[in-house]
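The complex appears here minus one protein chain, its other protein chains still in place.
Letters are used for the chains, namely A and B, taken in the order the chains are written, and counting of residues starts over at 1 for each.
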Amino acid sequence: MTKQAEKPIIDPFEAALGVSDVKGRSPWEHAWHRLLKNRAAIYSAYIMAGMLVLVMLGPLVVSWESDFTDWDYTSAAPSLESGHWFGTDAVGRDILVRTLEGGRISLLVGLVATIVSLVIGVTYGAVAGYYGGNTDRIMMRIVDIIYALPFMFFVILLMVVFGRHIVLIFVAIGAVNWLDMARIVRGQTLSLKNMEFIEAARACGVPPWGIIRRHIIPNLLGIVIVYVTLTIPQVILVESFLSFLGLGVQEPMSSWGALVSDGAQDMESAPWTLIAPALFLTVTLYCFNYIGDGLRDALDPKDRL
Amino acid sequence: MSLLAVRNLDVNFDTPDGEVHAVTKLNFSISAGDALGIVGESGSGKTQTMMAVMGLLAENGHASGQALFKGHDLLQMDTAELNHHRGKEIAMIFQDPMTSLNPYLSIEKQMVEVVMHHQGLSKAEARAHALEMLSAVRIPDPERRIRQYPHEYSGGMRQRVMVAMGLVCEPDLLIADEPTTALDVTVQAQICQLMSELRRKSNTAIILITHDLGVVAGLCDKVLVMYAGHPVECGSVEQIYYRPRHPYTKGLLDSVPRLDQPEEKGLHAIPGNPPNLLSLPRGCRFRERCPKAFADCVEAPPMSVDSEGHAYRCFLDEPA
Partner (left out) sequence: MLRHSLRRLLGLIPTLLMLITVAFFMMRVAPGGPFDSEKSLPPEIEANLNAKYHLDDPLLKQYFHYLGQVAVLDFGPSFQYKDWTVNELIAQGFPVSMTVGVLAMSLAFIVGTLLGIAAALRQNTRIDYSLMGVAMLGISIPNFVIAPILILVLAVYAGWLPAGGWDGGFASMVLPVLTLALPATAYIARLTRGSMIEVLHSNFIRTARAKGLPESVVIRRHALRPVLLPVISFMGPAMAGMISGSVVIERIFSIPGLGSYFVQGALNRDYTLVMGVVILYGVLIILLNFVVDLIYAWLNPKIRYDETS
């Protein structure tokens, strides 16, 4: 945080703060303080940290293997005695381990696909916004056109057409999710590029790419952080949606969406097979959304009163 | 009896950094047909005073004290009661004409609704009344213009509409919050002229909030000077302009550029900044910037009144 504070950050919140900037806190410090006051966001962050630890280390601790079929307990209800705390599925696999391992995939997809969309979106948006003029017009027209396409259908087509490999899931989801990011980044860049310090850099002969990298991207950081946090749950949702339809990750790998799909089929006889992955998935999405919301309020206090 | 009497008004705001004391212990009154100017730097509490009177404070603001309008305390009223007075007997014009009109409704709708609501007139009667008012503020071709939307008006024209809208119900009191600040100088003069004309015609009392001493001199008979939420001086225009008693008022007057003074005298800015309203200094609030401050000033000076009714908050018993 302190390192960021030394940079010449042009941000809307400095102006919006009015009277309270007497103590000379940097915008990032202000944002940090506001974030700490947002209890929903902070609790969500703790829960997510817990979730990460659970998903990473849980499968190592729980004594069952995810593909081990316990024929003594098929479709067994959750119980402490059997050792299957969350019950088992129709072929006797432990729900807890499967849910935790499914979580690894879901979170991994969330992260990787978000990075893909981040790289595409920021680059595209920054370039369009920075060059402006006709370049901008054509680039944004393309975004508009893609916006109008039923993108979920394209993800489904991609999956069907190119097979259901996990890498493809990353790419497919990331490749259709960059539009919002591109729009936002482009808008910010457009307003940034007329600021004096950018003019100064240009006057000093810094090449365009250098200006984008050294000046524009650091100043976009706040808004990008917010949208990254909000993109992660979206991506997780899309992946689980695909897996639910049977188009996502394939056996023996699993994700929360695939587990919910399995669970939904057995839910009348064994509702626990649905509840555990559904709960993990929902809590994750819920927390990410709250964190994103909190970050947005903290970094952009325009509508806070 | 005075038309509006403000007694011991305090306005505070709860903010994440603490309580902001926007107005402290403010007293003033205005009689029917009078014109009072409230002058001060931004942040001196002049606008918030009027917001409190109108019941328009932000959610985190509270007002205490009294604001007696024709003997009834506005601060004690709920919204429904306030609405019997707002718009009908007290009208307010805001600082920024560009955003103070609803961009989604035609001027006609915005003007007619006030008349219909407060005077119970039919739509046609209300419209006729609105047209009359628009002509009075010299909007050309009101028949055509009334059907237009705010974005089709220039800034000065919009402020005229605001004036017309404020006066359409013939209120007893018009509060104008920096009505000319956002406008260029020639338009400023027109709006001021318009207000004083209308005041004479319909005996409407005016409270003019401004930081522009020139505007006050042209329009008002009495002036109240505020500093950091405190009233520091109050008197007639002559008293304030020719015999200021408070060093702050003197400083304000010196900072006005004047054509009749030799250029080398230059402009006198008041050094320093107003105090932080979160933690006000003890004693006189102007102490830290005052060229004449002395030991006594660490105690808060009381409001003194001289034989001519000229009130000032300073220990010094001499013209500033």
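Following the convention adopted for this analysis, contacts are C-beta pairs under 8 Å (C-beta built on N, C-alpha and C of every residue); 3 or more make two chains touch, one makes a residue touch a chain.
The structure presented is a predicted model; accordingly, all values stated were derived computationally and were not measured.
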Touching partners, among the displayed chains, of the absent chain: A, B
Omitted-chain contact residue, chosen from B:Gly87, B:Pro247 or B:Pro301: B:Gly87
Contacting the left-out chain in the complete assembly, out of A:Met56, A:Val91, A:Val119 or A:Leu157: A:Leu157
Chain not shown, touching residues in chain B: 54-56, 58-59, 79-80, 82-88, 91-92, 94, 96, 99-106, 109, 113-114, 117-118, 149, 151-152, 162, 165
Chain A residues touching the omitted chain (full complex): 144-145, 148-154, 156-158, 160-162, 233, 237, 240-241, 244-245, 257, 260-261, 263-264, 267-268, 271, 274, 278, 281-282, 285-286, 289-290, 293, 303, 305
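The rule we apply is simple: only the chains that are shown with their structure count from here on.
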Centroid distance [mean C-alpha coordinates] between chain B and chain A, Å: 51
